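Note that this complex is displayed minus one protein chain, with the remaining chains in position.
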C-alpha cells in the first residue's frame, strides 16, 4: 500500500461521508445520541490536515499515526474502535515482507479483529461490525479465489451494503442502541452505515485507479 | 346600594371578564406580564365564594370586606388598587346619611381618588385610571345634570369605552408598560380594558333592573 | 409548552411544600398566608424580608438562611405577594431591631409592600432594587426594574445584618449596592406562565429580545440573532454606560440564566463578558454564574456587574448558608 493511496482514500472518505451527512446523523439520532457524523467528521478533518506530515511516512507508519491521532480526536464509542482498527492494521502490514492483496486483506481482518476485542462485540450485535466482519471475509475469500479487481470491489461493496442493511431488523446488544431493546428494531445502525459508506468510497477510488 | 345588588354585580362582572379572557390576557402579554386576567379571575372567584357571608352584611360593610379580601387575594399591581377602591368607597358610603345616585357617584369618585393615591398616578399614564377617572367625572356630571337612568348608563359606558381606547396611543409612565417606552404605543392597557369591561357589565345589569 | 403539573391551582403550594421538605434544616413554611422563614429564628439583628412573584426561583426562597434573608413571601407566578403575607412574615421574624424589606421595583411589589409597611407596628425600612438598565431611566416613570442584582443586595445586606448593624446602616448599604449594580438581559425564547398555558411573547427562530425583563416583558428591541460576543458586548456596554466605573475598579460579574439556558452556555457568556470587562480596565474580582433570578422556562441570560468597594466585598465573601448560595462557615 502506498501512503499516497492512503491520503487519496482519506479525501474520498471525506467526500463520501459529507454526502451522507444527514442520513448518518439521523440514524444516530434515532437510536443513538446524534453525534456519529460529527465524530467521524472531526476525525476525517484532523487526518486530512496531517497530509504533509503523513506523506513523508511509509504506509504502515502513516496508518499507526492515523490510529493514534483518531484515538485522541474522535472520542465516543467509534473513536477507540476506528483507532484500534488502524493501529492493528499497521502492525500487520509492518510484519509483512512483501505487499500483496492477500497481506492487505489480512491486515484488514486484523483491524476488524481488534475492533471486536476492544468492543467486546461480534457479528449480529447491530454495530459497525455487521459491515466490517462480512467485508473482511469477502475480501479474504475473493483474494484467495483469485478474483480480479473489478469483481473483488463489487463483491466487497455488496457485502458492505448487505451487512449494513442487516442491522435494520436486529436487536442491539452493544453500543447505545442496546439500551433500547425492541425500540431499536427497524432502524439501521449509524456505525454500520458510516462504515459501509467509507468502504464503498475506497472501493470506488480503487476502481478509478 | 343593596348588598344584593353588589352580589349580582359580582356575578355580572365574572361573566363579562370571562367573556373577555383572551383579549385581556393578550393585552397584558403584549406590554405587561400576562397575568392580569388570572389576577382578576382569582379576585372575582374568591368574592363570589363569599356570597353567603356577604349577603348578611350591609352594603358598606360588604364593600369593605370585599376590599380587604381582594387585598389579600389578588396581589400584583391591580390588587392593592382594586382593594383601595372598594375600601374607600365603603368609607364614603358609611358616612352618608341617605343613599342616592349622588352619594354613589361620590363614593365611586372617592374610590378612584384612592387608586390615584395608592398608584401615585393620574390621567394619561396608560392605566386603568384612564377609564376610571373619566367615568367618575361622567357619573357625577350626569347625576348633577339630572340625567335619567338610561342616559346615565349610556354616558358612563361611552366614557369607559373612550377612556379604554385612549390608552392605545399613550406612552406609559406607570405600571409595567412604563418600562417599554415607545414600544408600548399602539397597545391598549390591560387594566384599562378590564375596568371598561367591568363597568360596562355593571351598567348592563342596572339597565335590566 | 408542557410542564409537570397536577392542578395548576396547587402548583405553587406543592412546590413550596417540596422546597420546605427538601430544606427542612434551613427553612420552615407557613401557608395561608404563604411565607417562609429560617428554620431557626435569628436574634438581635435587623430582620430581612424579601418577596415577589413566584417563577424566579431560587429568588427569593432559596436565599433564606444565615447570612441572607430571614423570610421570603412568594406571590403567585409573576404576581406580587399580598400585604398580609409580609405582615405575617414580619411578625414571625422581627426580633427587636426592626424589619428591612428588600423589594424589586415593580408597581405591584412596591404597592403591596408599602401597604404592609403602613400596617405593621415595628420599625421598618425598604430598599428598592432597580438594577435593570435595559429600560432607560426617566423622571416621568417609576424608574427601572429590579432584576438579578437583587441577589447581590440580599447577600451583602444579609451579611451586614448578621453583624448586628442597625436598620439605617442596612438600608444605606442596600441602596449603595443597588446604585453600584447594573444588569441587562437577553431572551432567546419566551417563558410560559403555567396558568396562562401559552408563551408570553412570540419570537422568531432567528430573533432575540434585547433587554428582556424577568417576566418576559419586552426590552429595548427585537433583533436578529448574532454571535454571542456581539450580544454580550451590547449588554456590557449598556451596563458600563450606566455604571461608569473608574478604571482599575474591582467588580463582581454575575451571569444569570433565565431558566432554560444550559450552564455550559452561561460559562461561555462569562468568558465573553469577563474578557470585555478586562479590556475596559476592570478587574473581575468576584463571580457568580448560574440560574439565580429566573423567568420560569425562558431561554436567555442576563449580565450583572457590581462595582465593589471594601465593605461590599467583605460582605459578599462572608459565610452564607441558604438553599441556593452556600459558602464559608
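In order of appearance the chains are A, B and C, and numbering begins at 1 in each one.
The rule is simple: a contact is a pair of C-beta atoms (placed from the backbone, for glycine too) under 8 Å apart; a residue touches a chain by one contact, two chains touch by 3 or more.
Computed from a predicted model, the values in this text were never measured in an experiment.
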Among the chains presented, those that the missing one touches: A, C
Option from C:46, C:86, C:99 or C:188 whose C-beta touches the chain left out: C:188
Chain not shown: contacting residue from A:1, A:180 or A:206: A:180
Among C:58, C:75, C:185 or C:245, the residue in touch with the chain that has been omitted: C:58
Subunit C residues that touch the omitted chain in the full complex: 2-7, 11-12, 14-19, 21-23, 54-55, 57-58, 62, 188-189, 205-206, 208, 225, 227-229, 231, 259-272, 274, 284, 287, 289, 291, 294, 296-297, 299, 301, 326-329
Hidden partner interface residues of subunit A, rising order: 25, 29, 31-35, 37-39, 42, 71-81, 118-120, 172-176, 178-181, 183
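Assume only the chains that are shown with their structure count from here on.
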Graph class of chain-chain contacts, one of line, ring, star, complete, other: other
Distance from subunit B to subunit A - Cα centre to Cα centre, in angstrom: 75
Centre-of-Cα separation between subunit C and subunit B, whole angstrom: 32
Two or more partner chains touched - positions in subunit B: none
Set of subunit C residues in contact with two or more other chains: none
